[in-house]
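Every protein chain of the complex appears in place save one, which is left out.
As written, the chain order gives the labels A, B and C, with residue 1 at the start of each chain.
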Amino acid sequence: MTSYLLQQIVNGLILGSMYALVAIGFSMIYGIVRLINFAHGDIAMIGAFTALAVMIVAGLPLPVVILAVLVVGAAMGLAIEFVAFRPLRGAPQVNGFITSLAVSILIQNVAILLLTAEPRGVAFPAFLSERIPGLPINIDLVDILIVVLAVALMLGLVTIVNRTRLGMAMRATAENLDVARLMGINVSRTIMAAFAIGSALAGIAGLMWSARYGQIDPIMGFLPGLKAFVAAVIGGVGSIPGAMLGGYLLGLAEVLFVGLLPPEYAGYRDAFVFGTLILVLLVLPNGLMGRAAEDRA
Amino acid sequence: MRTLKTIAAAGALATGLGAAAEAQETVTIAALYNLTGGMSSIDAPALNGALLHAALINEAGGLLDGTVMLEVVGIDTKTDQQETATAAQQALSMDNLVAGIGYGDTTFVLAAAPAFQEAGIPFVTSGATHPMLPTWVGDHMFMTAFGDDDQSYAIADYAYDTLGLRRVAVWTDDSMDFTRALSTFFRERFVERGGELVGDDFFMMGDTDFSAQIARLQAIDPAPDGVFVSAIPGEAGLSVKQIREAGITYPIVSGDGFDTELVSTVPGPDLANDVFFSSHTYRADDRQVVSDFVAAYEEEYGRPPENAFSPLGYDAIGLVAEAIEAAGSTEPSAIRDALAGIRDYEAVTGMISYTRETMVPPKPVAIIEVQGGEFTLLETWFPDEVE
Amino acid sequence: MLEIGGAQVWRGQTHVLHGIDLAVAEGEIVALIGANGAGKTTVLMTICGLLRPRQGAVRYRAAGSSEPVDLARLTPEAIVGQGIALCPEGRQVFASLSVRENLMIGAYLRRDRAAIAADLDHVVSRFPILGERARQPAGSLSGGEQMMLAIGRSLMSRPRLLLLDEPSLGLAPQIVEAIFDILSDINEAGTTMLLVEQNASMALELAHRAYVMETGRVTLSGRAQDLADNPEIRRAYLGAA
Partner (left out) sequence: MTGTTRGWLLAAGLTALGAAAVWAATASLNNYLLTLIAFAGINVMLAVSLSLSNGLTGLFSLGHPAFMMVGGYIAAILTFPANRKGFMLPDLPEWLAAQQWPLLPALLVGGAVAGLAAIMAGFPVLRLRGHYLAVATLGLIFILRAVVNNLDGYTRGALGLSGIPKLTDLWWVYAWVVITLFVCWRIKHSSLGRTMMAMRENEMAAACMGVPLARTRLMAFAIGAVFAGIAGGLWAHLVTNLTPTSLGVFLAFQLVVMVVLGGQGSLAGAALAAIGLSAIANLLRPVEQSTGIYGMTQIVVALVLIGVLIFRPQGLFGSREPGVLMRRPESSAPSRTAASTQTTHLEQRGST
């Protein structure tokens, strides 16, 4: 039973790593422009297809794949910001929400047109699915890589945010955009940086998704995107550490609900997940690590 | 896709030119499918199959000695039932409509077919498999595929008799009617044969992570002989990959939801082993109609049929065409009667006859094995003779 | 050095400034006094580029250049680059950033590391408490300390023109005294100031010249001392009987 529980926890952490990476982008972008970018999950999809193209079609090695996914993800984020969100600055918040939905629908349907809706198998190098020997539970190399890469990226992000000039500008902008401008901070560039970094992380999450599950399709980003949004909200939308925490908690909750509930109740999983979410929010109306809500949508 | 358009245009042109010589008409078949949204990976291949068949028929000179050309109008219902209801009415407002086809899922058929029934136009579902469909909708409802009971019985029999499985765990996609029905019929038959069910587990469509179910599967003591996974293509490859990665080696059995390349490509050839599923008799089948279909499909779309729904879409058009020929008329009521009278129509997915009272065609069921990523036809199962 | 001519400014749908004329010369402290809602803060926001006049010009002569620039055409961040810093009303320090980071962000546009370090030392020597609390989040400081931080932060950009919005607001009288002393020192060290204040007596004591605003218009201007002696001003703003 302990190894069963341990296995569930490990599985939850792996799933949580991917949610966390996507959730961070939600929170970063929200923190600065007060925009929930629903197209964020679709960038994970684009990351996954980029991996497919670079690795399978072009046959390049894994580090190049990771780099390509980071670059393409960041570029997509910048493109979306430029085309859809920059013209909206100063408009009511809910407009940004709707625009991001429109962008999401746009990306998904263009992807279906170009790639067909049919899921594809993605064959990553076989050594990635090697089981780590000598453990009481089942962990593959790819699982370790996912968690390590996710944690490394998160540490990198925390360093950027806390230790660099850009990070300082981002935090200042998130806290008070007008005063940040009075300090000479180029807010547009800061916003672009948030989109680029957040989207690059989402792209990597998509890469991880395809490496772990081996199957991708044009609408694969929607549901994880929605869940990562939920994770960001649990953590306190706008808070980067909150998003990480929220991502891991949601990953764990999802796996543990399925793992610990009797199978007959498995169908109620989403109800449990969202029920818990509502309870958490009732106790902590601003999420686990969020500041008092300053805005209404 | 481009070639299809040209063929359709050529057909229309032929219609126009021939009109002077002899009475030639183009009849419309509305094809309702979810071409975007969550169900599109099931439905889009079916429309491809349907369009292909209509084009081939037109190319070969049409029906009723060249007097009738087919035009298939695909309608996207966006995995949305409001769109489905609207699309059904749009279809029924079309000129020269003789029949409707569509959908790989029962719930969408039930949102569209009643409108056809009411209007007196036959509706042939290409992929829905609920055995009660014709009973629920009425005498204008026809199925291309076998019923879920038949395919579940087939694989249950095979699992019990040939694979020798006695203790089986059942996984069910709890969010879909199709997968729930499949599991119900499997359990029923397997227990009836004397097998034992040692675990029931569930997941939801769109799930990608089966680690909890796998952990529970591994916790069953003593271990089962096999696991029945009732899933649609989206989850088929994922579940096989993860079950095998967890080191579980006993057979995985399933129904036609597993009839997709994903079962081989997602786990990869090293892990895609000992998977057995029941499906429509086309995969790994050497009948002439099958090889012709696969060749034509590859030529048209540049890839092999994505899953079993593409030959089913192809066959749905085949059924309507056969009925037009048999009726010698393009009157919807005559076509309906001819459809009901179809016996031994050699479809890509197996022989179709509407002999049962339920109007579910008693089709042969193929048992397919996947080893090393390769699909092999093991045997063909025939439903119990009724009537 | 700064000259505002005929500025008409709207905030949203509301017409706030009805043609303001105002000038600040190099080395001066100019006070802008008036009742709540007179439009004083709007003047500062217009100078900083956060609001744009619909009519009129905001001309500013940068160091060493003979041609004045029109600030109404520049972005707020570019205006900071011109050597103008605003110490906003209510202090508005970045509460989640540390005290040191708040100071450093004041020097955001500067690249001269050595000089920044020197200025940091200079600010800390002026406000020793900021040195002691360097690692604390700015939100944990008291109101007076936050005011010092806000002033220190705006000094870090080495402004030639420092705009101050209600530096005395909500602070204890002794602290206000201290802060005004420091402001006087800063001015003597060469920084020109435009000071918006409700505490008219303190402001007129510190400033060289002053403008009085009422409902979006300048109603009086002159030497600070003269205004302080003006009976009308005394009655309206200085609480004298």
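In the analysis below, contacts are C-beta pairs under 8 Å (C-beta built on N, C-alpha and C of every residue); 3 or more make two chains touch, one makes a residue touch a chain.
As the structure is a prediction and not an experimental result, all values here were calculated from the model.
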| item | value |
| --- | --- |
| Per the touch definition above, residue among B:81, B:329, B:355 or B:380 touching the missing chain | B:81 |
| Hidden partner chain, touching residue among A:8, A:50 or A:99 | A:99 |
| Sole residue of C:12, C:64, C:190 or C:231 that reaches the chain not shown, by the stated touch rule | C:12 |
| Selected from B:46, B:110, B:124 or B:275 as touching the chain missing from the view | B:110 |
| Contact partner of the left-out chain, one of A:13, A:74 or A:112 | A:112 |
| Where the missing chain touches chain A, by residue | 30, 33-34, 36, 83-84, 87-95, 97-99, 101-103, 105-106, 108-110, 112-113, 176-178, 181, 187-188, 191, 226, 229-230, 233, 237, 267-271, 273-275, 277-278, 281-282, 285-287, 293, 295-297 |
| In chain B, positions touching the absent partner | 1, 4-5, 35-37, 44, 73-76, 78, 80-82, 84-86, 89-90, 92-93, 106-107, 110-111, 114-115, 118, 130, 136, 174-177, 180-181 |
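The rule is simple: only the chains that are shown with their structure count from here on.
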| item | value |
| --- | --- |
| Chain at the geometric heart of the assembly (C-alpha centres) | A |
| Chain at maximum distance from chain C, centres defined as averaged CA atoms | B |
| Between chain A and chain C, centroid-to-centroid distance (C-alpha), Å | 42 |
| Shared-contact residues (touching 2 or more other chains) in chain C | none |
| Contact set on chain A toward chain C in their complex | 165, 168-169, 171-172, 175-176, 178-187 |
| Complex contacts: residues of chain B adjacent to chain A | 35-38, 40-41, 44-45, 174-175, 199-204, 206, 208-209, 211-213, 215-216, 218-219, 233-234, 237-238, 241-242, 245-247, 261-262, 264-268, 270-271, 306-307 |
| List of chain C residues in touch with chain A within their complex | 48-50, 75-77, 80-81, 85-86, 88, 92, 94-97, 101, 104-106, 108-109, 153, 157 |
